[in-house]
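One protein chain is absent from this view; the other protein chains keep their places.
Moving on, here comes chain A:
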Amino acid sequence: MSEEREMITGIEVPIYLKYHFTAGEATARFLSQVRQGKLVGQRCPSCNNVYLPPRGSCAACGVATTEEVEVADKCTVESFTIVYIPIPGNPIQPPYVIANLIPDGANISFIHLLSECDNDTVHRGQRVQAVWKPQEEWDYAMDNIRYFKPLDEPDVPSESIGKVPVTGWEV
């Protein structure tokens, strides 16, 4: 009983990889404060922009940053996309919104998830706030923030995005 078999042209070889992330001074400092539920960036001594997460330097000015500045967990949407594509191993169910968010008191965006929102009405200038995990689950990770949700506050006009003070947005 000889069955016709297809020629084997490849085999599956899984790789299992664990790696140790060495954060460096600025990121280690940032992550240790995220663990306390605080977002702490660094101010550039030359251009005064506040970086979050801090990188220990301002790449625009080419200088080291050391002054720490706590920023708010309220943010403004700079831009966003709605992700529909399923990606292997992704625990988040599409469609979901990821947004470039600029925290009050900072001058550069980071990306995070937006939820408890109507995907079709998400927009630039929209005000949002962090929804944190329960404190007992906090770790050295930005995932301590589960997602951001819309705030009932007036939009920030385009020209003021990235310039909102840490005290918040007031018209």
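One rule holds for everything that comes next: a residue touches a chain if its C-beta (ideal position, glycine included) is under 8 Å from a C-beta of that chain, and two chains touch if they have at least 3 such contacts; residues count from 1.
Simple rule for what comes next: contacts and distances are computed from a predicted model.
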Protein name, per the UniProt record, of whichever chain is missing from view ("Biotin transport system permease protein", "ABC transporter ATP-binding protein", "Acyl-CoA dehydrogenase" or "Thiolase domain-containing protein"): "Thiolase domain-containing protein"
Residue in contact with the excluded chain [from A:Glu25, A:Glu67 or A:Asp143]: A:Asp143
Contact set of chain A toward the excluded chain (per top definition): 9-10, 13, 15, 21, 23, 27, 30-31, 44, 47, 49-51, 53, 55, 58-60, 78-85, 87-90, 92, 98-100, 107-108, 110-113, 124, 140-143, 145, 162
